[in-house]
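Every protein chain of the complex appears in place save one, which is left out.
Letters A and B name the chains as they come in the text, with residue numbers starting at 1 for each one.
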Amino acid sequence: MGNQAMNKSDLILLGAFVLVVLFAPQLFAPIGAGYPDLLQKFAIYGIFALGFNILFGLTGYLSFGHAAFLGVGSYSAVWCFKLLSMNPLPALVFAILFGGLFAAAIGFISLRRTGIYFSILTLAFAQMSYNLAYSVLTPITNGETGLQLAQSDPRLIDMMFGRDYGAVLPPSDLFGIEMTGYSGYYFCAVLLIVCFFLSLRIFRSPFGLMLRGLKSNQNRMAYTGLNIRPYALSAFIISGMYAGLAGGLLAITDPLAGAERMQWTASGEVVLMTILGGAGTLLGPVIGATFIKYFENIFSAFNDGILNQVFDFLPDTAREIMVSISSLFVGEGWNLTLGALFMLIVIFLPGGLIEGVKRIRTSVGKLFRGGGGDGKSPKSAPAE
Amino acid sequence: MDAILLQILNGLDKGGAYALIALGLTIIFGTLGVVNFAHGALFMLGAFCAVAFKALLTMQKISIDPTQMTAWGTPMEIRVPYVEAWFGDFGATLLDYSVPLSILIAIPVMLLLGIVMERGLIRFFYRRPHADQILVTFGLAIVLQEIIRSFFGANPIPLPAPEAAMGMIDFGAALGFDAGSVVYPAWRLLYFLFSLAIVGAVLAFLQFTSFGMVVRAGMADRETVGLLGIDIDRRFTIVFGLAAVVAGLAGVMYTPILSPDYHMGMDFLVLSFVVVVVGGMGSLSGAVVAGFTLGILQSFASMNEVKAIFPGIDQIIIYLIAVGILLVRPRGLMGRKGVMEH
Partner (left out) sequence: MSLLSVKDVNKRFGGLQALDKVNLEVEAGTVHAIIGPNGAGKSTLLNCFIGRLDPDTGSVTFDGKSLLGLPPHEINQAGVSRVFQTPEIFADLTLLRNVMLPAFAKRDGSFSLNAWPLVDRQADIRDAAMHQLEDVGLAEKAEHIAGQLSRGDKRRLELAMCLVQQPKLLLLDEPTAGMARADTNNTIDLMKKIADRGMTMVVIEHDMHVVFSLANKISVLAQGTVIVEDLPENIKGNPRVQEAYLGGAHL
């Protein structure tokens, strides 16, 4: 097994990641995010973005349709609850399976083209899925209302084991541990850690190297004897499975699946999370997801009253102006903030936050070393 | 036969909108080499030019008439739009024709918007990867539509066509079918003719003016044109402005057909991209032909007879065709080799 041991810096990274995730309730408490509902979202969207990053970050294929896989994951999980059992494990298996299958079908066609054609095709397929979920597929998706649990659901496996939930709608539970509150968060957290670990292995594997090659130079790849499409398709399917898992977890923590989860805005959001943190970096997507979900939570809760308090120190007219400008960006206007953030990141910081931190570190380093050295380590940038 | 004719007619107006948006997308792709995900937002902004113009016209003068009393015994408020108060009957006509008249507003507004967008944002992305162009224009699209939402709300805002164009035209009798079998709203027909006119004008502009010649040469081989010492930058700006105007006008005139709301841009954008892909990236005629064809096919798919056989086909027909085309002719119907490919 000696030849499979990970190197030191990766082990430290993994260890630190595990610690942060496990102690997140304590670590995030000072910024008011130490409660399970929000932490759960960090973890779930972190998984979603980690998967997206395996596709976009490594291969450079920009998909605008990943929300479709998230939605499929949610629907599969809720159906599994309805038909089989309230246990989250089979629900997750189905969510990953269907996310992957769906990705295989869409990827097979979309990957016939590269570049912008690919982006457009994935966007079109996601819109198509969304339209279908709202119209013909209503028997499966329950249209606008969203797919919900009902007391009359068969829940075959639960029945077999003689579990009866009585008159109340049950939450999902893992052999008796209800998937709500902190147990819900830790369930998601463990999966996030597993997903992060797998993504780390992929990044460091020959397969991951091939995916990077795909982004770097497809012509050379082909003349090096590598078949491009199965590589791109595998990355697409893997990211679809991650998305399915994330969708399944959304359903587990809140057993409801709606079509709005598949809308293009949701696809755009995961793109933003990934590039905000840093596409192609290991930690970036998780950081990006946390960042976005944290500020979404804060900004959406803002209203004019709170804004007035915030700008209380200003003279009246200035305060009114500030309030009316900033009220555009909060509450219902959160999407505007997202859009603006999108533009700012792409324009000024294409490498994302990770890149920003590196830049600051380099310039600070230069300051201390009197401008000497370029701060480039001879190592091949292990943080990548 | 008459049913088929009716469906063809039904598809023409939507096809016209697709064609106009796709035309702008293609011109921008071809000349500037930029993938503009905000193009649907331009269509939406055009529609809201009409909304804003109407709102402007209907600004009301409120006066209190002491001679009349309401049921509650308070003096009655009389609300008269300023245009009517000032211009009388002419004002009322103005109001009635507010949608077509908005064109006069929309042209300068959209041109300005296009120029500002190109100078302020797009030009910095000429040399950036396509993924970055997609992302930044995607962000811009969100920003634009959210700004509209914060001003005009989230609900669709109905705008009527002018009285004179509200009627139906009965093609049935004229074409030898039963009277009333092929009835078509006049405005939709007008929209079709309008889109044809715009398409014709744009193509003629590109075909017959020296400016257009440079643009077409640029679409064929951008680097060479740059080497000729032609001021490409200024032309790019104008091209972008032009495409913005085309999209905007498409939006203005579409308002009586579909009440505009803030996210209509994205819906049309996705479909227009599919149109471009089907027509063939970089092909102007491809964009136009595919736009109308897909519009008509979509209208056929929404016939009840068809839906009875393939439920939901109306929702996905365009995508299915796009998939089919891409499998058979990867470059689209009229695509050339090497356009927007790496």
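Going forward, a residue touches a chain if its C-beta (ideal position, glycine included) is under 8 Å from a C-beta of that chain, and two chains touch if they have at least 3 such contacts.
A quick note: this is a predicted structure, and the numbers were derived from the prediction, not measured.
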Would you mind listing the shown chains in contact with the chain that isn't displayed?
A
The one of A:145, A:216 or A:363 in touch with the missing chain is A:216
Who touches the missing chain here, A:53, A:234 or A:327?
A:234
Footprint of the hidden chain on subunit A, which residues?
3-7, 201-202, 204-210, 212-213, 215-217, 219-228, 230-231, 234, 378-380
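Simple rule for what comes next: only the chains that are shown with their structure count from here on.
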In whole angstrom, the CA-centroid distance of subunit A from subunit B equals 34
Contact footprint of subunit B on subunit A as seen in their complex:
60, 62, 64, 109, 112-117, 119-121, 123-125, 127-128, 131-132, 135-137, 218, 264-265, 268, 271, 275, 328, 332-333, 335-336, 338-343, 346-347, 350
Listed in rising order, the residues of subunit B that touch subunit A in the complex are 35, 121, 124, 128, 130-132, 134-136, 138-143, 146-147, 149-150, 266-267, 270, 273-274, 276-277, 281, 311-312, 315-316, 319, 322-323, 326-327, 330, 340-342
